[in-house]
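Every protein chain except one is present and positioned as in the full complex.
Coming up: subunit A.
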Amino acid sequence: MKVLHDTWLIFHRNLKLMLRSPLWVVLGVSQPVVFLLLFAPLLKPALATMGAHSQAQAYRIYVPGMLVALALAGGLYAGFDLLRELSSGIVERARVTPVSRLALLLGRALRDVVVLVVQAAIIIVLSLLFGLTVSIPALLIGYGILALITLTSASFSYGVALKIKNPAVLGQLINNVAQPLMLLSGTLLPIALAPLWLRDTANGNPFNWAVTGMRALFTGHPGDPSIWKAFAMLGGLAVITIAWSGRKFAKSVR
């Protein structure tokens, strides 16, 4: 399969280059880690309305939301990396070869998934020290949700970067997408605190289902319907975004 072969090629190359500056991965995770440490004492009282009666319970609500936010943000900012590659001529160099255009996208987006897996592991391990408990199967299913989110957000960001090409404009646009999306998904603040009309939008928001599903997994309810709903909606969204962004790679004109 040419797509798979080429995806592996691009993935491998991009991962290898990123490992040469691992600081990047660490910096990406530093903000959530700081949040984790700073807000730890405040979590229990703040999340009491959501049923957090102990520190461990508070973490089961807080950490899943934070992981979803991390997957969203990490992917959305991936486009900046592509802008750098565009200006150095690497993308164009690939586009005069018969390499699969979809692979140019998927190889990069999967690299971003690996970054997320590492970052999420750092946060989870730290949270375990604070009393978070989660079963291995639940964690693996949770990783599935996070991977779908990163695939979607990174593909979106790459597609937008190919269209916009201006880092300043890209930054503004990403901010304008990321912040409302995080708020509306209840990643950090529970959506239950929002006004009713806002809560209604949450039902159609795949990322909100992702947060709900992740919380169900971390609180030990792997059978909760929110989990398969999250998978179905995120899966659909990922396919649409990848198809759109892959087309941009096929005909990107600089």
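Criterion: a contact is a pair of C-beta atoms (placed from the backbone, for glycine too) under 8 Å apart; a residue touches a chain by one contact, two chains touch by 3 or more; residues count from 1.
Operating definition for what follows: contacts and distances are computed from a predicted model.
Trainee: Per UniProt, what's the omitted chain called: "1,2-phenylacetyl-CoA epoxidase subunit A", "ATP-binding cassette domain-containing protein", "Paraquat-inducible protein A" or "Methanesulfonate monooxygenase, hydroxylase beta subunit"?
Mentor: "ATP-binding cassette domain-containing protein"
Trainee: One chain isn't shown here. Among A:Pro22, A:Pro41, A:Gly89 or A:Pro137, which residue touches it?
Mentor: Only one listed residue reaches the unshown chain, and that is A:Gly89.
Trainee: Which one touches the absent chain: A:Val99, A:Val160 or A:Val211?
Mentor: That would be A:Val99, which touches the missing chain.
Trainee: If the missing chain were put back, which residues of subunit A would it touch?
Mentor: 2, 6, 9, 13, 16-17, 20-21, 85, 88-90, 92-99, 253
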